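If you scroll down you'll find the structure; I have some questions about it.
Yeah, one chain of the complex is gone here, protein chain that is, but the others are all in their spots.
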């Protein structure tokens, strides 16, 4: 699972080969084999256990969690006759969403997204859709396909009456559906930070905004290309996609477009938030400076007056007056009042 | 009815299914059935009352206000043979304007807009245009179709002499026409805020500008996609759209383009307003600071002078002069006048 | 005639129907009927006087100034078989430039522009080009076609040897030609305001820039769509446009593109002008603040020194010196000179 | 020769007809007539001297410097059967680069550029490429074709073995080649001004940047359209362009694209320069203000202290101490040192 944060921008440019290095643990393989009348689900340990499904006419969904065991996965891919270039792509988890129509099968890859503690994490999913089987490759265990599995087990909805292509649609649909949860979470984060920018801006706010901006960049990077992938998938003249499924794909396409539009709106909102923040922090600063400057301005003439009567001239008549001292205080107080009223009227305070 | 405001940006990213949750109350169904010679209008309570119109050749407009009763509406949709995906779209009120040509009928969806108290609210309308009937689905009661209903009742204009497609045109036309009222209201708000930004800028102005900016984002989101919907509608080779109606659709398309252009002009105006606001508030601040700084600058040399004669040196000849005190006042007054003239000449005051 | 100014942005969003409300006075109709050998010019009072030209083979140009008399104009349109939608467009003076090819005639609409006292005003012109006649509809009397009329009357140039389509070209050409005069006037205004922004910036400058920016928005709104209108006109396969005229239309198209490019250059210039203004006003402000701050800085140590000798300590040897007072003046003067030289060297003054 | 500068933006919007008004002096006409075996070069005085080349099969290059003698040039154009619209374009030196394929000949127009004393000047060149001749029209004497003439005279390279189209290619190539010299000169100006913006920013720098920005606008205006002209020229199916020449044209096209890219890079560099300038000048200002404010801040407590001992209270024990005066100096000096150390530590000085 990759993590995008302020400090790991360099991780994104790692050369493809090294991306999954350093992961360990066993690879988990499960399959579902079903048609309208029967259903078989199994957790397998040896690659060979799923080999026979290559040539059976039932719908088979082989799901592989974890890509660290290159030998094992390579064996499966070779048996299912997947081209070497496609295999390389499956192992390269730093790819942008893509589709490749290889006649006898279609290869699709896209990103599952999570939003946790202010950070988007992504997980690559690759699909191989062929006549008799559908293989899904995931970087790691943990996905959003629970509902699909339940529907297969309990024969809910149309899933068991339809083919591989419908299953592929449901998988992509689950991923896209999850984008909306991520967008919702980001929307909440935006609202929060915007309120902060408006009412209590601090350098920390700027850091948060800049981080959100970066998250949106990665979000777009995952969501935008999916649009083209779906167009190519829906318009493909490959027989693997039945025409009944196409209306679902067109509908899904609309959802992706909606997700993209929401992305764009968020991006605009975030970038205008930076301006709001800057103007808000400068307003705050201006208030402080203005108050202090006015404060100084009031004392300046007073200090001058007391300076005048500190002079040591021989003949300063005022100094001799018995009411001189209270008078100078009266004059100074009046001055303060006059200046205060003047500044008020000018709307400076 | 959705409401867009500063604090509900997250509402926009709710997953489609939950959008109409929490609405209650009965669904209101009315129909018009007419041709050039007869007219029938009725408020119905049971779905079955409108079923017969599926196969009659007269023009029938079934209008459904409220989507909360999924069972009832599902029954109607199924009778009128509407695909499940289209039904899902009808219930998903968070969709972008869309069109789907299903051969035997055309599905259209778009947004009705209102501008109240500085906020745009939108309401989704879906149309099903088929050979014998037109069904309109609205999120809630309350629309802008009063004039159309009057024209049908009183056989005004060409409406009774034309088919379903012309009725669909009139409905979209009423919605687009209403966009101009919304734009007019926003135009007034822009003028008001711009005047405020120029002559009396305050942090509140910035909040208002940022809110207007957000309203424009949602407005665009509703209006932009309608352009493509109308192109697809007008250029569709489906027989449901008679060629006589197409010239009206092309004209309507021009109006939508005009609305979009006005949107763009408003967006530019609003974004340049932010710059005007910032430069205007900084001008105001500068004026305050400059005035106060000049004020201080005038007193600084005076305070120095009175300081000079406050010194306790033995031999300060000026202190002994009998006219010393009035002289120092004269000098100080002259200095003030000279500085004042100098600052004036420099155009600093 | 519409007027665009800072305060009428809302006027632009009026719904189409109300745009020409409130205009009064008679509609003025004139016609020219000519071929290479004869010429007839007349000011008519009854619509019927021009009806016969519908079916004659000579070139007839009917010009209608003013749209307020809907009944009269409707009568003419109906006689000349103009579709209702086109008629509505003719009356809607808030439209964007448009073209509609109705087989038996071509409808064109565009804007004539004027620049007076810093404001652009526009006037809509609609043309109906048919086999035997050309009708031009103008919002108001007053146009830029004087030269064309002279050429017809005096048989100058190729006009009398060519058809309707050439006349239509000449009319559009006169309008486009006039755009360059408007651009020239705006160019002068830009130069003036730029000089002001550089050498004498004031809040008024900002208001002027923001107004120019708005004028450019409306200018673009009138000029940009004309490009597409001309492409559609030149590429139309309608027989009404003779091939000899097409080379003129292509050339005209190049002129419109040039006008658009000049628009874009002006827009860039204006928007960079705002930056120039802001940096220029901030430079000016900085100069004031710097001067005053340096002025204060020079007096601060002096005030400190005189403060020192204002202290009432018993044993301050300097106070007893007979040359103490002149010495302190000498010290202070030296200090001023030293600071002045220091600030000079630092290039602060 | 047009001149673009800060103050002549209005000149660019002059209506086409008036552009070459006010030029005087004779028009200079020279021709080259050659094939692989013979060569004839002549300076002619009467238009008729070159008339015979219209129908000879040798390559003839007629070069006309100066457009002020409309009658003379019109006579030549008419003899060579050039359409009136094309003739108008030749005389209109304010045109954007253009190409018009008139079957029997191809008309091309583009701009020769010079960069002198910080200003770009341009000169329009029009070419008429026909089967037997090539005519070039230049606004004024003085061009960059010296090398081409030498190659013709001395039979260097492939020029004498090729046709008109190759000659046209060489002329455009010389112009494009010259663009790189202009870009080089602008590059040097950019480097110079950037260094100035970084190390010694002054309002003059801002003026220079804004002027460079304007030069780039005009440069683009000349270079961008040439790209499309060359595409149209190379892809034209007109027989006048031999297929052997096309590879040269494709190569030339690449050079124009490179020039355009360099333009775009310069534009980006210049616009980021403005930001650099603004941040640089504000850094400089900040330094001044900070230094002066710290300077004041150091004197403020000192002035307070001397004020304390200037008070006239009866019982101020310190005043009676014999070491009071030196002590207060010690205290004040210590304070200055402490504050200095504190500010240093805070990195304020």
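By letter and in written order, the chains are A, B, C and D; residue numbering begins at 1 in each of them.
Operating definition for what follows: contacts are C-beta pairs under 8 Å (C-beta built on N, C-alpha and C of every residue); 3 or more make two chains touch, one makes a residue touch a chain.
Bear in mind the structure is a predicted one, so any value in this text is a computation, not a measurement.
Listed residues D:48, D:141 or D:184: the one in touch with the omitted chain is D:184. In the complete complex, the residue from A:28, A:54, A:75 or A:96 that touches the missing chain is A:96.
Of the listed residues A:39, A:72, A:217 or A:339, the one in contact with the hidden chain in the full complex is A:217. Along chain D, the points of touch with the absent chain fall at residues 177, 180-181, 183-184, 186-188, 190-191, 194-195, 198, 247-248, 250-251, 254-255, 257-258, 261-262, 265-266, 268-269, 272, 275-276, 279-280, 283, 286, 289-290, 293-294, 296-297, 300-301, 303-304, 307-308, 310-317, 346, 348.
Mapped onto chain A, the interface with the missing chain covers residues 6-16, 83, 85, 88-89, 94-96, 98, 100, 203, 206-207, 210, 213-214, 217, 221, 274, 277-278, 281, 285, 288-289, 292-293, 295-296, 299, 302-303, 306-307, 309-312, 316, 318-322, 324-325, 328.
Following the convention adopted for this analysis, only the chains that are shown with their structure count from here on.
Leaving out chain C only, the groups of chains that stay linked by touch are A, B | D.
When the CA atoms of chain A are superposed on those of chain B, the rotation angle is 70 degrees to the nearest 5. Chain B and chain D have centres, each the mean of its CA atoms, that are 43 Å apart. Taken residue by residue, chain B touches two or more other chains at 289, 293, 296, 303, 307, 310-312, 316, whereas all remaining positions touch fewer.
Contact topology of the protein chains: linear, an open path with no closing contact.
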